[in-house]
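One protein chain is absent from this view; the other protein chains keep their places.
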Amino acid sequence: MRKLKRFLNYFVLTAVSLLSVFPLYWMAVSATNKSVDVIAGRLIPGTYLLENWKGLLQAQNVGSALINSFRNSIMLTLAGLLICSIAGYGFEIYHDKGKDTVMSILLLAMMVPFVATLIPLFQMFSKIGLLNSTLGFILPTISTPFLIMLFRQSARSFPHDIIEAARIDGLSEFGIFLRIFIPTMRSTYAAAMTIVFMNAWNNYLWPKVIMLSNEKITMPMMVANLLTGYVIDYGMVMLGVLVCTVPTVVIFSLLQKSFAEGITGAVK
Amino acid sequence: MKSKKKSMGLSKRRNLIGWIFLLPAVLLICGMSFYPMIRALVLSFRTGVGANMKFTGFYNYIRMLQDKVFIQALFNNFFYLIIQVPIMLLLALVLASMLNDKDVKFKGLFRTAIFLPCATSLVSYAIIFRALFALDGFINTMLIKIGILDVPINWLGNAQTAKTVIILALIWRWTGYNMVFYLAGLQNIEYSIYEAAEIDGASPFHQFGRITIPLLKPMILLTAIMSTNGTLQLFDESVNLTNGGPANATITMSHYIYKMSFEYSPNFGYSTAMSFVVLILVAVLAFIQMKTGDKR
Partner (left out) sequence: MKKVLSILLVLVMAASLAACVTGKNGNSGNTVDNNSADNGGTANAPANTSEGGNTLTVWCWDPAFNIYAMQEAEKVYQKTNPDFKLNIIETPWEDVQTKITTAASSGDLSTLPDIFLMQDNAFQKNYINFPEVFTDLTDSGIDYDSFAQAKAAYSVIDGKNYGVPFDNGTGIDCLRTDILKQAGYTIDDFKDITWDRYIEIGKDVLAKTKMPLLSSQAGSPDLIMEMLQSCGQSLFKEDGSPNIVENQALTEAINVYTTMVKEGILVEVNDWDQYVGTFTNGTVAGTINGCWILASIQTAADQSGKWALTNVPSLKDISNATNYTNNGGSSWGISTNCKNVDLAVDFLSKTFAGSVEFYETILPSSGALATYLPAGKSEVYAQPSEFFGGQKVYADITEFAGKVPSNITGVYYYEARDAVGTAMTNVVSGADLESELKNAEDTVKFQMGQ
């Protein structure tokens, strides 16, 4: 029974993993091939990587796009995690009817397609002078109902007796959040960090409207630039896309251990 | 020991602290989402372009009922929602509980691999999916070799099969993403519960149904609401995989709204009105989900 279960586990996980990895493999292989071979669907690594890389560097300012994307995404991740986790904590730990109602109202904020609020938002940011800036990039998405709710739902399994114990030990309410909640919930923080970073990294519509100079472009904007010509060099595009994908994957593989580890230490 | 009065004061104080914790997040959402939403709502009662807009009441909302493309898009969105979300969430749950098994090795590798699809850029995944499902693509070739098909299917050229491809693509892309939340949620469940259940002779299915699902309920609610929202606002797949075709068979509401705003002669009054219909639909569904799933 146990053996069968284990076999089944490995079989399913391996199959799903292979299916999941295939397009990334194709992308990596294509980055080493000529455009004509990419279109022809070649699945074996080629020798064109260096040429594609040279072409990419010549066509686009990859370095600057990477720095911009990293700066924007890291800022957004940190600010978003701090503000939303404390709010999610507040919603759950001090929960009452009023706060539940507020939460339901906040949820409405994510239900309108972004296209509808784009123009009023642009008008606002243009007036305050936030175009072309990191702050302009991060402000609209620092506080998201999704992230607040993620922390609210996770806080539900946070044992209340720990809070009482900490209060008796004389910790302030904010101290409890900082010293006990954050370390206990690090699996949630790690998961949230990955997701928020990825969303920030891949955000396209907003930066393309507010970033108005070559120095400010982000990675997805760079990839879009590669796809506009009369002739598209697919080998180069795939290399650009690969460079754009790697950071998220690296962050995930670094963090995945933390969000899949059991609760240790702090709780017990 | 404490007097009754003092403890009342304490709970009031704590309640106040609770509100202070919420304040920054709530203020930001008000300024960055609700304010522009109200501006958009006002716009949805107007028609015209730019400075020449005039108030026309519910005209845009009534107009939608006669818009065949919008109704088709609405139908498509619900079709995706009903088929794709349950399959995806169940699959994500199964994978997460498999990966939570203490006996499984190479967990990090599996986790990363299964997460990869949602990190993979849309550009490459759209090209690959279109190539895989082309008339002479890998899928047709395989199915013919195995003997399931006699003649190749024009997957993206046929309304029903094109919808199927979109659903497959969505499941492929977002299962790992949802799995992440379940994995994080599972960490709050004592592993000893499973060990005890195993000693009691509970089958894996039993454990999954009786332990995993009930304990993950808060996370399942979260992912259900997020997936409902994501599916009703679906944009990327419709634009990049099928471009809404064949003959609008796969177009989504968000795709149509975007076209109405930036590709067609812009009609922002109408496109914001359609956006608010999306809001109402998601809100109703989320409300039902909260009512059924958010019991403490």
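Per-chain numbering from 1; labels A and B assigned in written order.
Methods note: contacts are C-beta pairs under 8 Å (C-beta built on N, C-alpha and C of every residue); 3 or more make two chains touch, one makes a residue touch a chain.
Everything numeric in this text was worked out from a predicted model, so none of it was measured.
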Per the touch definition above, residue among A:S20, A:S35 or A:N52 touching the missing chain: A:S35
Those residues of subunit B which, in the complete complex, touch the missing chain: 47-51, 66-69, 127, 130-131, 133-135, 156-158, 243, 245-248, 259, 261-270
Those residues of subunit A which, in the complete complex, touch the missing chain: 35-36, 39-40, 59, 75, 78-79, 81-82, 118-120, 122-123, 126-136, 138, 178-179, 182-183, 186, 189, 208-209, 212-217, 224-225, 227-232, 234, 258, 264-266
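The rule is short, and it goes like this: only the chains that are shown with their structure count from here on.
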Euclidean distance of C-alpha centroids - subunit A vs subunit B, Å: 15
Subunit A-facing residues of subunit B, complex: 14-15, 17-22, 24-26, 28-29, 32-37, 39-40, 43, 94-95, 98-101, 103-104, 107-121, 123-125, 127-129, 131, 172, 176-177, 180-181, 183-185, 187-189, 191, 204, 215, 218-219, 221-222, 225-226, 229, 233, 235, 253-254, 257-258, 261-262, 268, 271-272, 275-276, 278-279, 282-283, 286-287, 290, 296
Residue ranges of subunit A in contact with subunit B within the complex: 5-6, 9-10, 12-14, 16-24, 26-27, 30, 41, 83-84, 86-87, 89-91, 93-96, 99, 102, 104, 106-113, 115-121, 124, 139-146, 148-150, 153-154, 156-158, 173-174, 177, 187-188, 190-191, 194-195, 198, 202, 220, 223, 227, 234, 237-238, 241, 244-245, 248-249, 252-253, 256-257, 259-263
